[in-house]
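Of the protein chains in this complex, all but one are displayed in their positions.
A and B are the chain letters, set down in written order, and residue numbers restart from 1 in every chain.
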Amino acid sequence: MAETLYLITLFPLLGFLINGLAGRWLSEKQSGYIASLAVLGSFLVSAQLLLAFLALPAEERLLTQTLFSWIPVGDLNIQVGYRFDPLSAVMALVVSGVGLLIHIYSIGYMQGDPGVRRYFSFLNLFTFMMLNLVLADNLVLMFLGWEGVGLCSYLLIGFWFEDEAKARAGMKAFIVNRIGDAGFIVALILLYHQFGTLSISEIAQAAPGAQIGRGFFTATTLLMFLGAVGKSAQIPLYVWLPDAMAGPTPVSALIHAATMVTAGVYLIARNSVLFSLAPATMSIVAVIGIITAFFAATIAITQNDIKKVLAYSTISQLGYMFTAVGVGAFSAGIFHLMTHAFFKGLLFLGAGSVIHGLKGEQDLRSMGGLKEQLPTTHWTMLVGVMAIAGIPGLSGFFSKDEILWAAFSRHEGFSWLWLAGIVTAGITAFYMFRLFFRTFYGKAAWQEAGYQPHESPSVMTIPLVLLAFLSILGGYVGIPAALGGVNQFHHFLEPVLAVYPGVGAAAVQHPSQGLELLLMGVSTVVVLGGIYYAYRVYVQQPTLADDLAQRMGLLHRLSFNKYFVDEAYHLLIVRPFQALAEGLWKWFDIQVVDGAVNGSGHAIARISGAIRRIQSGLIQHYASIILLGVIFILIYLYID
Amino acid sequence: MSWSDLNSTLPELALAVTALILLILEVVKEPPRAQFAWTALGGIALALVLEFALPIEGQFYNGMIALDHFSRFLNVIFMITAAGAVLIAVPYLRKSLEERGEYYALLLFATIGMMFMAKAHDLTILFLGLELLSIPLYILVGFYRHRVRSNEASLKYLLLGAFSTGFFLFGIALLYGSTGATHYDAIRQAIVSDGQLSPAMTLAGFGLLLVGFAFKVALVPFHMYAPDVYEGAPTAITAFLSTGPKVAGFAAFLKVIITSFAVTTQHWWGIVWVLAALTMTVGNVTAIRQDNLKRMLAFSSVAHAGYLAVAVLVGTYDSAFGMMFYLAVYAVTTLGAFGVVALIEGEEETSLEIDGYRGLARRSPFLAAIFTLAMVSLAGFPPTAGFLGKYFVFSAAVDTGNTWNIWLVVIAILNSLISVYYYLRPVVAMYMQEPADETPLPMSRVAVPVFLVLVLIVLGFGIFPMMLVKSGVAAAGSLF
Partner (left out) sequence: MVVPLYHILAFAGLLFTIGVVGVLFRRNAIIVFMSVEIMLNAVNLAFVAFSRYHGNVNGQVFVFFIMTLAAAEVAVGLAIIVSLFRNLRTSDISEIRLMKH
């Protein structure tokens, strides 16, 4: 069975090579088909292996395949191989499955683009790198994939290189990621120094019993987390992700929502044993996660670019995942990772369909009333926003509530995590429905701009429909015990994840199921409240949608007196909130984070300019500097 | 002198004879002159065969020359570099109608100099090798004698090179004065058994020796000549200049330090630490603002000298091995990168600015891909061999557990982050910007082998590094 493991990565690699080397002889369609077939191959192999897994008892669910020995010299012996266990199985399926749909969608979306072959070859290369990342059985190979996805992301963001700003956004993403990567590299060196191996499973075996101080684990895991923060766009390294939306929308869906940005969460889950040994790091992970979740959600409210809203929403959802792994609920984090890949992939592709229909328009203020023109997109997007908001019965509900429950059940003064999570859930529902309403309902602003919206071709809508089904059904693999389920997803992953004291199995099967149900109820109420306010503010308000106000004339009159309440609400809550969010955004994002990132760039450029001036071109100038060097050396030796 | 002495220098003799033949051919032969390059390559191939036919171990010429895995490893690098420089020169010189026999002859003489530097086990031979390398290079840098930039570069290199040679020689004189010897082992013996006239004089001598090496490998602040000379020299020579002398300089530097001066490490490590940190930082930071590719790569090669100085500073078996690996990869990568620049360069030194690289991927996909690979390897991304080189050197430094070494590695890692920016600038220009004109770039097939070797080494040894690791380990083993 294990012999077929390498096929998972081989297919996309072949796709990349064919499209990259022989692209010029392929037609646009052929290029897209080859790329999609390559990913389909990976998906089928992963699915077949997963099915075979389910037939096996839990402890036998592990496949490894050594490809070759890399640098087998002295004590440095790195076996390059793949490891297929429940965790990497889930990831491989998500990457190849969602990836497949996005590849197919791209055939329609990128139609007519002169660089389409290059696009598909990069997309295949990305899939190859991402699969290497998730299947790697040792940290070096994982790092290779990690760097590789970064490189592809950079290439794909800057894909439409005619636009200088897009190329710069690519560069920004790349450089910010390298800051995180530096942490990852140092962590690798420390781990190798300590354990003499970089095999994930060997480290996981050796770590718990090793006579090493806690400081070591705290340091290495913090460094790894720095890498994760960069890749998964958490505070303070999140700035690159909104800019990265400059790339083609399917790229945003695949790389900047469904797969690559979740690599940081995967990294922590993969090394859950190490992280479990470092409680201090875990707390930091959880706190950074929840702050990011809340903060990004508040920003999403005020954004008018449809992709920017989704970008901040992705950052916010990633924050949830980090909160989950931070409190030790690794399987909950991975669960949300999976459902998020479904519904966020769906939302991005839906947004892409809208943008496609409006010939590239991304501004929410130029949309509205598109329900009739884009019926399939409308319905699938509705599923997406309901899933992300956490409407009971959809996938997002199960995964989000598992995270919130894990946060709540952690009795270490962390229940404020739950509270912040709930508030964020309400805000999320509000801004996602704001996006939805402003796109599909209300005044059709696109008419003034002279657009002729049209529904996308079926090659684009079929992936939307499939993702919509996944967004609805994806949660049913992990129904919590409180709702009468057995949380199969959790049990499937259990053998490969560490048990963090206080959470894990103990907490999820917490005796007080009544409490869990109560909390679910609370979060559902908050979410519905958020949706309701979005409805009030963006659909009902007559100034925004006169026709709606007339159609709901009775309702409108009945709530006339409440109108002032709405106004007051708008003035006292939405407005200050908007102002606060905008202010936060302006101050924090532009001043602090952008400032720090750009500032260090400027500083280096300035120093560079200064040093250049020393290079005067004069021979005697150079000779005197040589003499100064000589004098420095002799003085040093003399003093010593 | 015996036959075995003569045998020990057969490869050098073969190269010298070839060079003399080339000089004679230049006088008697009428154009076309393509045979010059083939003659030179034939000589290099013969030398390579002789190198492997030689008895491997031992000291010859009264111990002045040492043959071991170390010298063989480096000689192979030198000969590959020389062959690459010949292949790049063919289309390059044809462009400027300067194809003359003495070009190849001088290249071979310089190669002989490098080979002696690696074989030297006595400061006399080291000095001879260094000068045999330098003097042909002074001429080659000024090879375009009608171009002012080439003249200027040549004069700068000559005057500053001779200036630093003065310090180098004064250093040797002081070492000889203090220890009474120029033989590496004898010097160590004198230091260990305290047979010195004055330890201070030995140290001062070592300091001045260091200056000579630092100049040759372009460590800050002795690097100032490098960007100007690299820019002004014919690009095919820049390719050779940025690899051969640097590799030879570092090899000899490492050998002298490990064989003779390891016992005095505590007196001088601080200097090398400062030089290494300064070199990588100044090199990388300055490279950011360079728009001329030759200057940018010049500063990049300065930065790499900083990383390599880390290996010298650490001076362990591991770091020596790391350096061997690094040098082999660095030589091929940098040679290839400059080779691409040489082929893209238009007549009269045009297309050297980064703007000239816009949309190159469409005009010449092959050169663009090779150049990207070279940049990625120089930046140190896995799975290229450039990553492994850095990894071996830095992890050797971390393994010593010395706090100062670890800080140096931290500085080095921060520096390689900075370097990513300028290494990717040409890549962005090539792949993501529109070309000024769409005409495909004509490309000579002669230089293709150079680029294939680059791919082989950068990717082949990046993914399957065992062969290079084994020879590198053997080479490093000869020093201890």
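Basically, a contact is a pair of C-beta atoms (placed from the backbone, for glycine too) under 8 Å apart; a residue touches a chain by one contact, two chains touch by 3 or more.
Computed from a predicted structure; not experimentally measured.
Enquirer: So one chain is hidden, and I want to know which residue out of B:Met117, B:Leu158, B:Ala303 or B:Val450 touches that hidden chain in the complete assembly.
Expert: Selected residue, touching the omitted chain: B:Leu158.
Enquirer: In the whole complex, not just what's shown, which of B:Glu51, B:Asp228 or B:Asp318 touches the removed chain?
Expert: B:Asp228
Enquirer: Counting contacts across the full complex, list the positions on subunit B that touch the omitted chain.
Expert: Residue positions of subunit B that touch the missing chain: 124, 127-128, 131, 135, 138-139, 142, 145-149, 151-156, 158-159, 162-163, 165-166, 169-170, 172-174, 176-177, 180-182, 227-228, 231-232.
Enquirer: For subunit A, which residues reach the chain that was dropped from this view?
Expert: Contact residues on subunit A toward the absent chain are 612-613, 615-620, 623-624, 627.
Methods note: only the chains that are shown with their structure count from here on.
Enquirer: Using mean CA coordinates as chain centres, what's the subunit A-subunit B distance in Å?
Expert: Roughly 44 Å separates the two chain centres.
Enquirer: Flag every residue of subunit B that touches subunit A in the complex, lowest number first.
Expert: 155-156, 159-160, 163-164, 167, 200, 203-204, 206-208, 210-211, 214-215, 221-222, 224-225, 227-228, 267-268, 270-271, 282, 285-289, 381-383, 388, 394-395, 398-399, 410, 413-414, 417-418, 420-421, 424, 428, 431-434, 463-466, 469-470, 473
Enquirer: Mind listing the subunit A positions that touch subunit B in their complex?
Expert: Subunit A reaches subunit B through residues 68, 70-74, 140, 143-144, 147, 151, 155, 158, 161-162, 167, 170-171, 174-175, 178-179, 182, 185-186, 189, 192-193, 604-605, 607-609, 611-612, 614-615, 617, 619, 621-623, 625-626, 628-630, 632-634, 636-638, 640.
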